[in-house]
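With one protein chain removed, the remaining protein chains of the complex are shown where they sit.
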Amino acid sequence: MKILVCLKQVIDVELNVQLRDGRIVEEGLQYAMNAYDESALEAALQLKDKLDCEVVVLSMGPDRVTDVLKKALAMGADRAVHLDDPAVLGGDSGAAARAIAAYAKDKGFDLVMMGRQAQDTDAAGAGPMVAELLGLPQVTNIISLEQESEGKFLTRRVGDDGREVVEVSAPAVITVSNDYGEARLPTMKGILGAKKKPVDVVTLSDLGLEASQVGAAGSQTQVVGREKPAGRAAGRKLTGEGPDLAKQLVEYLVNDARVLA
Amino acid sequence: MGPILITLMLIAGLAGFVYFGKDKLKLLLRARKDITFDHLPERVKGLLVYGLGQKRLITGDPSSGWMHALIFWGFLILLVRSLTLIIMGYYEPFHIPTFVGAGYTFLKDITEALVLVMIGYAVYRRLVIRPKRLENSRDAWIVLILIGILMVTDFLFDGAKFALFGGPDGWAAAEQAFSPVGNLVSLALAGAPQLFNQVLYHGAYWIHIATLMGFAVFLTMSKHMHVITSLPNVFFRRLDTSGKLDLLDLEDEDAEKFGTVTIADLSQKQILDLYTCTECGRCKTSCPTFVTDKPLSLKMLNDQLKHHLVDTKDALLAEKLDELPPLAGNIISPDTIWACTTCGYCEQACPVFIDQVPRIVEMRQNLVMMEGDFPQELSKVFKGMERNSNPWGIGYDKREEWTKGLDVPVPTVAQLKAEGKNLDILYFVGCMGSFDERNQKIARALAKILNAAGLNFGILGKEEGCTGDTAKRTGNEMLFQELAKYNIEKFDSYEIKTVLTSCPHCFNTIKNEYPQLGGNYKVMHHTELIDQLIKDGKINLSQAFEDVIFHDPCYLGRQNGIYDQPRAILGAASKNGVMEFERHHEKSFCCGAGGGRMWMEETIGSRINEERVREGLEKNPSVIASGCPFCLVMMKDGVAAKDANHVKTLDIAEIVADAMIIPLPMAGGNVQIKVDNPPSLPKTSDEKPEA
Partner (left out) sequence: MKVLVIAETKQGKVKKGTLELLGAAQSWGAEASVLLAGAGVAGEVDTLGRHGASKVFVADDASLGMYVTAPFAALVVEAYKASGAELILFADTEMGKDLAPRVAAKLSLPFVPGAVGASVEGGKLVAKRTSIAGKVMETVEASLPAIISIKAGTFEPKEVGGSATSETLALPQTDLRAIVREVLKETSERVDLGDARIVVAGGRSVRGPEGAKLIEDLADVLGAAVGASRAACDSGFFPHSCQVGQTGRTVAPDVYIAIGISGAIQHTAGMTGSKVIVAINTDPDAPIFSIADFGIVADLFTVVPLLTEEFKRLKAGNTVAV
């Protein structure tokens, strides 16, 4: 069985972000593997723990994305693919999906997996788009994944009305919720072993793509401005005796917030 | 008495001793070598004070301590008697000549009587008092009985001897004159028939010899091996505190594993430790995990490992190491391995200097670095430390935010260097002070104190990284070394010489463990510095507090010996001195946060911090003071859990900042201002300070 896991390198969302002229200031930024994609990798590796399968990881961008690929190899992935071209950056879900689909098609992957959304864009678009471009069924936002029988997988996903048990036949595209569970830490064994694993570099032309089809240039939506969002102002904060405060809160809720309206 | 018989018995005893003991010796010799003879004078001194002097036994638990000391000294003194008795086997009338012999005979009698009384007391303790730390063990009873037999048979032998061959002109008369107890026994036997006394004389003798030989053989197979190994164990003890753990060599390309996986990975000192554990249980009495019903009993740990060692000795000696099961999960449960707070109480209590903490950390090393098998809560902690250099994973760029809104300047080292200014001391804030809301107040208080004292200090701010203490103690040595190397490089790039910390864990790691990686600095904990500032007159305190009790943080007190400075400071700030917990100084009871436990859920047994707070509340304090950010959080939570919200939990820095007297030039001297936030000093004598 072959699984492709798409990993996006994102800005570390724990950091404060500075804007200058509508762009994000690069200085002092740190990058990390998108946490949702890390969960997807963990799901794939859990399958690999039980079954005979090859886990291939794909990331696109400049040199720095090799950090993400190396970490994935240290966690247990078998092979890494680096789509090395800065043109892929800054695109919307559609542009990303096009690049991924171009790589994944005709490679015989049983599952194409990725996180449900990217932590920098929170768009959640790429997964279903890749599924459509590859003509494959999709299951999104899963919190568990196991093989039921050859070519059939059983997943649990979080839907609007509760958890659903969804069965899907391979080949399929699966996006993973970051409630999937903690991803494993690379062990010393893994880190040392990763040095021997292959990292294949591919270019846009290898995939039959032009620079104008990917990244910012290839996006159908454009970010034309960025600003800091307006924060909420603080209101009243009361201290005192519990029962007294409760009374005041009830008054507020009934009169001002109109909860019993 | 019977040369052939005595020779046979000696041979049997020796043979038994060698037969049962040789494998144990081999197991010791095959292990990883770590026994050293370095620091010889200190080691010899330790041998005299702790070994021969029995210091820990006596100071730790005086009643049983004196009991054991007397038995032990008695044992040493009576070695000569045993030799004498054996020689009598070849030459019946043998006695040590001259006044030396006479003096020894007297000493021997008193000693044996004392030992017998002590044995009686030991029996009383085990049967009646039943202290919690002792378990009723078959071995213990066997030994008490054997020693009893030895003492009694010797008196009976002497008694019969003097009755048969004693005064006024028997060959034993001279000896009898100096043997009070023996003489008493002989008087009791005076009226017995001669045959009876002869049977007693020979019988007691041979029973004594047989028991002696049996005892020697028994030593090799029981916890009484400590008789042989305890003095060496004391001599070869780790001279470093348990706060200083060894550096693991991660560069070793050939290493197939890291940490302790199977029993074969224990070192020589660790094997010697297992042989030496006497199951006295002193380690248990204030072990925070044991006392709160968690499955970590150091005594049991030693016991389990010791038995496993013996059970697997064939595989070990044949070097069939693949047959050995991993310790974690098979011999020792993971709950046990992860329960330890690395507080070091057990090591401080152990009379024979068994090293407990490194062994547990080494098991954690294998679990974390090789197996990836560790409590799930640590996953986030490791990831956070790796990515943003703090256990919560908060953006590293927020490390300076505790300085926001502070009315005293807190320059960064980078700023100071850029402006060409001097740096007296680096204030290393640490993760808790930088990010934890409660502990940011400590950092702010300390900044005020440093300003008031006029020190040129700076912080690293965003350039500061986590010291890696948690990583190290939870076995993630590779993460620790990564974090440590970053800090050392950073310190050295700014030519830092002196480091001030407000956290004993940071203090311990930078002071004791950074040198192993090439980082050598003068490191002070804030209580050391504040104490010095007070003594130098740079800051003055008013007695603004009362009913203050001090909790010794493990990594400040027990691990690093800083006890006096916090107390001196609190004494100056309090109207009525400083109260002590029942368990104080090196016996302080851990708050429960060490060893990475701060980040893990406490799901088994009762809460360690609540136990410590309960202990403190006995003294009716109004303030529980400590000098560690973890202790502070633990005490705060414990007080809340006990609904004792009238008790404040404060760090010494906060107490000092509150109690500080700020001199005002216009007042012509010291004016006492007792405010929460000391006002900034006036620029000219015309301006009034804002109250």
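Just so it is clear, A and B label the chains in written order, and each chain counts residues from 1 on its own.
Note that a contact is a pair of C-beta atoms (placed from the backbone, for glycine too) under 8 Å apart; a residue touches a chain by one contact, two chains touch by 3 or more.
Everything numeric here is computed off the predicted structure, so don't read it as measured data.
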(request) Out of A:Q9, A:S93, A:T187 or A:Q213, point to the residue that touches the absent chain in the complete complex. (result) A:S93
(request) Since one chain isn't shown, list which residues of subunit A touch it in the complete complex. (result) 11, 13, 16-17, 19, 24, 92-94, 97, 116-117, 119-129, 131-133, 136-141, 154, 156, 158-169, 172, 177-179, 219-229, 231-232, 234-240, 242-243, 245-261
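Just so it is clear, only the chains that are shown with their structure count from here on.
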(message) Using mean CA coordinates as chain centres, what's the gap between subunit A and subunit B in Å?
(response) 48
(request) Could you pull out which subunit A residues touch subunit B in their complex? (result) 12, 14-16, 28, 30, 32, 182, 184-191
(request) Spell out the part of subunit B that touches subunit A in their complex, as residue ranges. (result) 250, 258, 368-372, 376, 379-380, 382-383, 387-388, 393-398, 462, 478
